[in-house]
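One chain of protein is taken out of this complex; the other chains stay put.
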Amino acid sequence: MPASLTLEEAEAVLAAAKAKAEEIGQPMNIAVCDDGGHLVVFARMDAAIKVSVDISQRKARTAIMMNLPTDALSGITQPGAELYGLEWTSGGLVSFGGGMLLSRRGDTVGAIGVSAGSVAQDMEVAAAGVAALPKTRDK
Amino acid sequence: MPASLTLEEAEAVLAAAKAKAEEIGQPMNIAVCDDGGHLVVFARMDAAIKVSVDISQRKARTAIMMNLPTDALSGITQPGAELYGLEWTSGGLVSFGGGMLLSRRGDTVGAIGVSAGSVAQDMEVAAAGVAALPKTRDK
Amino acid sequence: MPASLTLEEAEAVLAAAKAKAEEIGQPMNIAVCDDGGHLVVFARMDAAIKVSVDISQRKARTAIMMNLPTDALSGITQPGAELYGLEWTSGGLVSFGGGMLLSRRGDTVGAIGVSAGSVAQDMEVAAAGVAALPKTRDK
Partner (left out) sequence: MPASLTLEEAEAVLAAAKAKAEEIGQPMNIAVCDDGGHLVVFARMDAAIKVSVDISQRKARTAIMMNLPTDALSGITQPGAELYGLEWTSGGLVSFGGGMLLSRRGDTVGAIGVSAGSVAQDMEVAAAGVAALPKTRDK
């Protein structure tokens, strides 16, 4: 069984996140990447801000690179904190919430990044995507 | 009526391109951007090469920036030709086929970029996406 | 009717901003971009600092990318605040005042970025440019 998620699975994650964004009335940029941080699917909803094309992808990639959700990085990247400057490494990372790991039986298979709302909204929509990842895979 | 395509329209373009890629048996990276070159939707099919995550997006953006399909650039960017060196401008462009404009009644509303197969395959799949753009819009 | 502003409109915005800068005696860099963040007109007044060639353009582009005036970003990008680190995304953004949206009937058609004075001066000059955008267009 390959470690990384398939396109079909990524589409399921994206669809669930998009449905949540519609439910809360906040247009979003939603990116799903594989276990190497490479983009699999992306959608920008009508009226979602353009800056988040980049930020949503960076959030997903950051989660993969750090093997952590991005909200775990906020505190430790502040001025004076241990990882101050982390964002300028690895081609550019993001240290605020909205990037979450997609895992199956303890293995990271990808990540989702959501951006365009408040950080709390971004995290709510990302979590809806995470919950939609099929938990088993036969092939 | 806004000049740029909507998410729903971009999804229709992506779906048609993906169907064509499946039909010819070549996994692809497919990107659709708006009339300013900003990504709207993207999908990487299973087994499509990762390098094309970037190339497909650049092809779509190049078509917007040049207001031309990218295959029109191949000849004029060769060593000795008029625009040799074009690819290193504007944040990085692509000068081989697979990027095509999405137009409606003469107005550019977006672009599609396809990458991972031969250039001929990329162009065939992109053309399928172009053909799927709804020609009228009521809203 | 295209969504984005024309060169003639951008020139009117630039002229009004420049007149205000002369009135307050502060040489400025003034950039006007379209609704995709692409530069339309620019002027650097004699004795205006060179660093603002870049900053004024980034302010205009940031307003487009965030769909907000740049002064709205100051608070939320401070250390400890929600979007700390925003400036390092999307090719480089600016989070202090002087970038403002150009809108017509609720649609963003472009943005102006002004830089070289104090932030208050930059905002005053940008606002003069915003006020000069023709509100209707016949063609």
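The chains carry the letters A, B and C, assigned in the order they are written, with residues numbered from 1 in each.
Assume a residue touches a chain if its C-beta (ideal position, glycine included) is under 8 Å from a C-beta of that chain, and two chains touch if they have at least 3 such contacts.
For clarity, every value in this text was computed on a predicted model and none was experimentally measured.
Considering the intact complex, the chain excluded from display touches B, C. Within the full complex, the residue among B:Ala12, B:Leu93, B:Ala116 or B:Ala132 touching the omitted chain is B:Leu93. Residue-level contact of subunit B with the missing chain is found at 37, 62, 64-68, 79-80, 82-86, 88-91, 93. Residues of subunit C in contact with the chain left out of this view: 6-7, 11, 36, 38-46, 50, 53.
One rule holds in what follows: only the chains that are shown with their structure count from here on.
Computed centre separation for the pair subunit A/subunit B is 25 angstrom, with centres defined by C-alpha atoms.
Across the assembly, subunit C contributes 37, 91 as residues in contact with two or more other chains.
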